[in-house]
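Every protein chain but one is kept in place in this view of the complex.
Think of it as A, B and C in the order they're written, each chain with its own count starting at 1.
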Amino acid sequence: MVEFFHHNLSYFLSGISVGGQYALIAIGYTMVYGILRLINFAHGDVFMCAGLMMVYLSASLPFVISVPLVLVLTVVLGFIIERVAYRPLRSAPRMSVMISAIGVSYLLQNAALYFTGGLAKVYPEIPFLSSSVTIWGATTRVVTIVTPFLTVILVVLLSLLIKHTKIGMAMRAVSRDFETSQLMGIKINRVISITFMIGSLLAAVASFLYFTNYASVTPSSGAMPGLKAFVAAVFGGIGSIPGAVIGAFIIGICENIIKGGASIFGIPGSGWTTFSDAFTFAFLIVVLVVKPTGLFGEKSVDKV
Amino acid sequence: MKKGFLVFLVALMSSFMLFAGGAGEEDSTVVKIGVFEPASGDNGAGGKQETLGIQYANYLTPTVTIGDTEYTVELVMADNESSNDRAATAAATLVNADCSVVLGSYGSGVSIAGSDTFRIAGVPAIGITCTNPQVTEGNTHYFRICYLDPFQGTVLANYAYDTLGARKVYCLAKLGDDYSGGLVNYFIERFKSLGGEVVSETFPEGNSDFTSYIANAKNSGCEVFFSPVSTEAAQLIINQADSQGLGMPILAGDTWDSNVILQAAKGKNVDITVTTFYPEGADPEFDAAFKEWVNADSTRLANNGGDDTISAVTAMGYDAYYFALQALQNAGSKDPADVMEALWTTEIDGVTGHIALDDVNGDAIRNTVYVKHANTETGGWDALPAVVVD
Amino acid sequence: MNREKRNHLIRLFVAIAAVYLAVIILEMTLRPTSILFTVLRKGAIYSLVAVSMNLLNGFTGLFSLGQAGFMLLGAYTYAIFTIPADVKASDRVYRYYDCIIGFDTGALAGLIAAGLVAALFAFLIGLPVLRLKSDYLAIATLGFAEIIRAIFQWDVLGPVTNGANLLREYKDLSRITLPFTDIPFPPTLFVFIVAGISILLIVLLINSSYGRAFKAIRDDETAAEAMGINLFRHKELAFVISSFFAGVSGALLAAFQYTVQAQQFESMMTYEILLIVVIGGIGSISGSCIASFLYIALSEWWLRGLDMGKFLGIAAPDLFRSGFRKLVFSVIIMIIVLFFSRGIMGDKELSYARFISWIKGFGKKKKKGAAA
Partner (left out) sequence: MNDILQLENVTMQFGGVVAVNNLSMHVGEGEIVALIGPNGAGKTTAFNCITGVYEPTNGRILYKGKPVIVNHPSGKMKRNYAGLCANDYAEERVLSPTPDEITKMGIARTFQNIRLFKSMTVFENVLTAMHVRAKANVFSSVFRLSWKEERKMAEDTEKLLAEQGLLAHRDDRATSLPYGLQRRLEIARALATRPSLLLLDEPAAGMNPQETQELAQFIREIKEKYKLTVLMIEHHMDLVMRISDRIYVLDFGSLIAEGTPEEIQNDQRVIDAYLGVAEDV
């Protein structure tokens, strides 16, 4: 067992690392869904934009400035998207808001396409995070090791924020009952804005970790991680933060095991890797069929 | 307010229609050459470099004399977005713009996908660096000035077996990509016939995590990592190979002959060898003049990947332009049908060597493959002895 | 009452006949490579798939995002069925695999098979998935579309699907002939006829007793159930029928493109179709059709100049470079989504009376503007 684990350590390491990155993105999805019942399709692209900002800013600024600046700009981006694309549609049917989200996603991708000229941009090497380390015989980057810890720390901080601060309480109230909390004097718009800003902040952190690992940013870089993170959020029970985090780690690890399937299980390559993305969905569907609201989702009962 | 906006929208759309419909009066002394290249997507970088070669040649020789008339050559660009489903529409745009001949594309899949549109319109196309046999096979309108994958794959397999001494090779292709899939296939065919062993895998579109594939290569005890994929994926592979300590030579085909690769490999612990169409330095005159031209304009420089390294695809694009001009002259007309007829017998001496086409599929008759090795210290290519096959 | 209805039907018939006549005339006069045909064909194909999606999302209230997957099934079925047997045996298409399918069919059989295969898969997928609600249903159907895509790229199925590689040389639009002859069928007309008949069938369905049951489910599931409408059976029915036509439109798309590959049927494609449905108006058939043609014309034709350096006669190669078209296009989409969130038609249908009153309202508005 230990031998097996040792031999395949590199798969598990990259699985845990990518899982942590998905988790940070997934929180953004799940929080927004909890409050607005909106699948924020643009979230993956906010993540991609954070990556691009870093590419452009670090070209002229030192990391001490560019890293915080990227965090701030991403938060601003999240805020603007909510303000411009979602708030005007607050009373519109849910489908319209979701279409707006798809529209924003499309817009961000195409803007990135135009400004990058459709080429992959090389992500800067962040000192320390980018250096290689060897752990128990597996060579990897420091970022791989840092990611899960950073993720857990951020999630704990976020849970404390939601449990113990006034704004956190407001968030919980709004996600429980939108109308009533409005009547109770909670400033809904403020809560929603802050939710988007927190989500964007975490996406920006995820972008540092993710792109340091994979080194290049393209306009479509956000699509797949975004989709996977969203699946993780649904998988864990959308609206539940611990659910999203656990879902993300499970998906990250499974995905890497599938990719390494031929080597791990000694099954000669019969196109396993074709299914590394599809597997995520297959897993999700099985979970949904067995437990229609995800692992930690609350059951909703229609009043008749 | 909303209705006013609607009026505005309708007005805008009708003006679009007007301008898009009537493309302007036809100038009888203009001959149009279509540039069917990707400017975005996976192969955007390579497509842009190939386009640069065409543009440079057009800059040097903006006119052509057909019969007794001197025509101005107008390049019509259409971005096929490296995507097979967009290719047909991009091709239709070129056909609709009355191009006499079309150049491109970088990437075999898009060429195959656009091929039928050209066939139906009767417009000849000249493949520049699309190496998959299916591009020209069984048709009379698609030509090509580069060598083919069975040839390149054989050369690469020989190189891995004989020069690198490898007996087990890891092959990684992109799922659904005719170029990498085809090349890997011919490589495997040859390598196995030499007595070697291969592990072959594919990665899906949009994949950016190659760590598991690299781990697979290491764990399965392979000695060479063969991955002739797009430059986009190549950057990621180089980066992750370095951070994971791949520890075996990486071998790739002509796509990797790009400064994108050099930039990614600079300062990294990787060993990269590629085969290509043209090694920088083979024609110093061309090299120097092209560098000057590229450095004169920031957009060109950006399109070339930020520096003035000459990619083989640029040289091929350059040759393709002159090949097309020669065909136009031989045809004595700008009618696509005449050009198509003339192409079979067109020959030129380009910077990448003598170009003549065979009479079966209209493929170039070439027997030389250049081999380059990435120098990770200087960030340039070191030329290795070229391979000549008889 | 009845006369009004009859007049309405007559007008509708005349309008449709005029459209087809226009297509025939265009096909006879314009040169076949005109970009207009690209727009018309692709617009008609997208109309069909948008209407089929509208049947689910707009009329039955099922939020499904699996359309691209069913189009893929249709496209592949059509291509595999109609590649001539001798081509299948040669290595012109199946280069790395030996094709195990030894027969070939005509275009019509291919189209029907495409629909049936898509419908069969929809039936199987629907069994577990249609019990899910709203967003969960959406993500599950999206997931199935991705799984289908992966299956069709799988090496092991290579002898049938040609792996992940292109399929070609099937009965594309240039190879379709009039039945029992070698005379080529006018391609645009062919697309219009197939899409037209399919849309007509969907309209007939929506206006039938079953269509009303679908709408009842959309409006209020509990009440519909209390009125004796079996939710699952009717949802499954709508899902299967919608997928059938998505399959047919996938087949048409394959025929239109000359080559087909699983790769292109990604989730972005479904989003695109959903955008069209919403822009046209959820629950409006004519809206979906109008939006499809506008969408395709804008993206493939009118805005092309933005990518090619010259637009509206203005040449600015530095601004109008590759990608600008898509940027402008997505801004236009955003504007429509934000300011016309009910879409072009809302849930109404295009009719003569509505058109006239719209024009009249237009005149009034303009006069007011002129006075002020």
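Note that a contact is a pair of C-beta atoms (placed from the backbone, for glycine too) under 8 Å apart; a residue touches a chain by one contact, two chains touch by 3 or more.
Note that the coordinates shown come from a computational prediction; the quantities given were computed from them, not determined experimentally.
A.B. asks: Of the residues C:V156, C:L178, C:A223 or C:I335, which one touches the chain left out of the display?
C.D. replies: Checking the options C:V156, C:L178, C:A223 or C:I335, the one contacting the hidden chain is C:A223.
A.B. asks: Pick from C:T29, C:T181 or C:S209: which residue touches the chain that isn't shown?
C.D. replies: C:S209
A.B. asks: If the hidden chain were put back, which of C:L231, C:M268, C:V331 or C:L350 would touch it?
C.D. replies: C:L231
A.B. asks: For subunit C, enumerate the residues touching the unshown chain of the complex.
C.D. replies: Touch set of subunit C with respect to the missing chain: 201, 204-205, 208-210, 212-213, 215-216, 218-220, 222-231, 237, 241, 283, 347.
Everything that follows uses one rule, which is that only the chains that are shown with their structure count from here on.
A.B. asks: Classify the chain contact graph as line, ring, star, complete or other.
C.D. replies: Per interface graph, the chains form a complete graph.
A.B. asks: So the centre of each chain is just the mean of its C-alpha atoms; given that, what is the distance between subunit A and subunit C in Å?
C.D. replies: Subunit A and subunit C have C-alpha centres separated by 32 Å.
A.B. asks: On a C-alpha centroid basis, what's the spacing between subunit A and subunit B, in Å?
C.D. replies: Each chain's C-alpha centroid was found; their separation is 35 Å.
A.B. asks: Which subunit A residues reach two or more other chains?
C.D. replies: In subunit A, the residues touching two or more other chains are 113, 117-118, 223, 271, 274, 277.
A.B. asks: So which stretches of subunit C touch two or more other chains?
C.D. replies: Residue numbers touching two or more other chains: 150, 153, 155, 164, 322-323.
A.B. asks: Name, in rising order, each residue of subunit B that touches subunit A in their complex.
C.D. replies: 39-41, 44-45, 48, 81, 175, 199-204, 206-209, 211-213, 215-216, 218-220, 231-232, 235-236, 239-240, 242-245, 260, 263-264, 302-303, 305
A.B. asks: With touch defined as at the start, can you tell me which subunit C residues reach subunit B in the complex?
C.D. replies: 32-36, 38, 42, 92, 95-96, 150, 153, 155, 163-166, 168, 172, 174, 256-259, 261-264, 266, 294, 297-298, 300-305, 307-309, 311-313, 318, 322-323, 339-340, 361-362, 365-366, 369
A.B. asks: Enumerate the contact residues on subunit A facing subunit B in the complex.
C.D. replies: Touch list, subunit A to subunit B: 7-8, 10-11, 14, 18, 113, 117-120, 122, 130, 132, 134, 139-141, 213-216, 218, 220-221, 223-224, 255-256, 259-260, 262-263, 269, 271, 273-274, 276-277.
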